[in-house]
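First the structure, then my questions, so here it is.
Certain chains of the assembly are absent from this excerpt, and the rest are unmoved.
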Amino acid sequence: MAELVQRYLDQIRDEQIGLCDGELAGYIPELAKVDPEGFGLTLSASDGYVYESGDTAVEFTIQSISKPFTYALALDNLGPAAVDARIGVEPSGEAFNEISVDDVTKTPKNPMINAGAIAAVSLIPGANADERFGHILDFYSACAGRQLDVDSNVYASEKATGNRNRAIAYMLTSFGVLDGDPDEVLDVYFRQCSVNVTSTDLARMAATLARGGLNPLTGRRVTDANVVRRTLSVMVTCGMYDATGDWVSAVGMPAKSGVGGGIVAVLPGQLGIGVYSPRLDSRGNSVRGVQVCRNLSSQLGLHFLTVTRESSSTLRAVFDVSPGVRVYEVQGDLMFAGAEQVLRTAQHDCDDYDVAVLDAGHVDDIDDAARGMLIGMRASLTAAGKEVYLVDPDGRVVPEQRRADVDSIVFVTVEEAVEAARQLIG
Amino acid sequence: MAELVQRYLDQIRDEQIGLCDGELAGYIPELAKVDPEGFGLTLSASDGYVYESGDTAVEFTIQSISKPFTYALALDNLGPAAVDARIGVEPSGEAFNEISVDDVTKTPKNPMINAGAIAAVSLIPGANADERFGHILDFYSACAGRQLDVDSNVYASEKATGNRNRAIAYMLTSFGVLDGDPDEVLDVYFRQCSVNVTSTDLARMAATLARGGLNPLTGRRVTDANVVRRTLSVMVTCGMYDATGDWVSAVGMPAKSGVGGGIVAVLPGQLGIGVYSPRLDSRGNSVRGVQVCRNLSSQLGLHFLTVTRESSSTLRAVFDVSPGVRVYEVQGDLMFAGAEQVLRTAQHDCDDYDVAVLDAGHVDDIDDAARGMLIGMRASLTAAGKEVYLVDPDGRVVPEQRRADVDSIVFVTVEEAVEAARQLIG
């Protein structure tokens, strides 16, 4: 069944391969040396199952995608009150490298701009830069489910050229919102931006957020649900700087991009997404990455305000009616994430039955992505020696006129399907 | 079972009754004449079932809560491209009555500020003011599920004192973003702000948005899911003006308030909420209303980034194991909205069984609101002559030490519970 999702991913990635707009980040030589054609897309289901397409093993520096994770670590370590005292949660409507601070408190507007991210670093406990960075790297690694490391060349270059961030750190120090030595905080910040990741790492980190702080790959709880909720909230309102409204309308997933070419996006409760393509638009976002996220959202119906609605009622019931015959009763409005859940469950259980009866009689509405997946379920399971019968009285999954074209066996009632299944099993 | 939810609502409302901060809106005499103690709270489930607490039949003017609905109507009539050409979707970070327009296009930043709301009115087709307003009132009424009407005194006062809105309309005209006669558009806008609603109307209107444009009360589709997604997106990023970030972090429901004292909040796919209490804070939001929304969110776990996560997997299966014995298998993380769904389903089905076995063996995590509801389920159903057995092997719903205090019959395995049920039925 994985190949169904895989096909969607490949198709969405393929659509953007021809898109060669944008430029490599050029402010340090290291970022301009990468292969501009590199293009990886990874999707992690909330149970940790990972779909990969393209250059998903290519490493690149995490850059600003580090911001939500260090913010989460600060929340985890200090609690919301202590963090709020130093970093706000309001959008600044300004570019990432503005010193956007509150008029009165002089605290950075939010943790997604550099000023807030540097302040977040300063909140991570540690006797020195190494210790602080150690905690940060451990946290990122726990989210990714593998030991991450720093690209020392990028780190050295960031450090050598970071006058703007140096300015921000000194300004925050002068406002009294940055404790400790600004140069030490900056050193940690430059290291954190230089951590190497792959698109698959990003997808796993996103899935950890999607699961409320539990890494679905390792099963380890990295942080708690309150920390994640707050982090995702800030990603929603501030993650895309001055294009927040458009992103929420068009994509509808908490997300963050980095000038290394990565984008991380989270569909809470459902999915983690990581994309890599290093050519950037004028705002510093991956050109293909943004497009992939827009298409994933619209084609697979991943908008958080949409998925929420339907997802609660997808799998109404799963039960065995007789030995070898299991009924999967789906209901409500069906979209990608729901269909993916149905298929994955059926796939996972496939040792327990010979025939799966997919009862779509209570489906209210279904989109093309979900339709394709339910239809494709048969091909996927027959390959494993199982049969799939579809109960589709109203032709919602397979409309009458398309029955001839698709590989499915359709019944009008569950009883008929179960009867047929019993006979098949004999 | 309804009384369980009812109790939560009453309790959350009761907590705020002592809160007497804030002032009645005073810019027109009519708004200052209302009873300052009026306080109504209504919650509509996504199936249209309504819970009411307090003064839910008191009428007040909708004011700015009209904005998302007229925006939705404009989207419905003209499509997103035509609307986007006149009204943006980016937060303005400014007060509601600023003329916040895009630097280049001179279009209002978003439809939640007055400038954008007036522009939205101008987009509604109609040969004259009466016809335009007719469409708007029909749309609001369809969302509320009853015929709404205008408070003519408030309308007359709004019209007499609306210099600021007049300024905004003339400015937009001078920018070329407002077609037609500004005075006519304003007349419609003043009428729209003066539509009378109750907190229950607001909850129903919210539920219509929660259901993607389908009014769950009337069963009529008012608009389509794309329109609703876009409308809710804009409510998320712009609905609370310059407190967007805090609202998303702390409440996490698309929402809109009005100076008449109302607040509407939407939990996509799940709930519609309407609150009424006319004393306003310095930003023009209902003091108690804001507090009620914060507490509903935190106590009932209604944050959209949280609910999403858990809701997909609440009712894993419902099946009858023997005549009169129905098993409800719940799983995942359980919070208010999920528990409400379980109880409502069990209540609804209660003619079909004698004993309901609630299998909580696959529950990962549960919060206090959900725990209270699952425990209360027995009292609710025994009143209807049914029995409820709880399967709770790990003590997640009823911890060992509390077994003595609560009215529940707890088993370790489903088999034991089913066996007991069979014996009970005899």
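For reference, chains read A and B in written order, and residue numbers begin at 1 within each chain.
In the analysis below, a contact is a pair of C-beta atoms (placed from the backbone, for glycine too) under 8 Å apart; a residue touches a chain by one contact, two chains touch by 3 or more.
No experiment lies behind these values; they were computed from the predicted model shown.
Taking the whole complex of the structure file rather than the 2 chains in place, the copy count of the single sequence reaches 4.
Here, only the chains that are shown with their structure count from here on.
The rotation relating chain A to chain B, fitted on Cα atoms, amounts to 180°, rounded to the nearest 5. One simple way to say how far apart two chains are is to compare their mean CA positions; for chain A and chain B this gives 27 Å.
Per the touch definition, chain A reaches chain B in the complex via residues 46, 88-93, 110, 210-212, 225, 228-230, 232-234, 236-238, 242-246, 248-249, 252, 254, 267-270, 303-319, 333, 337-338, 341.
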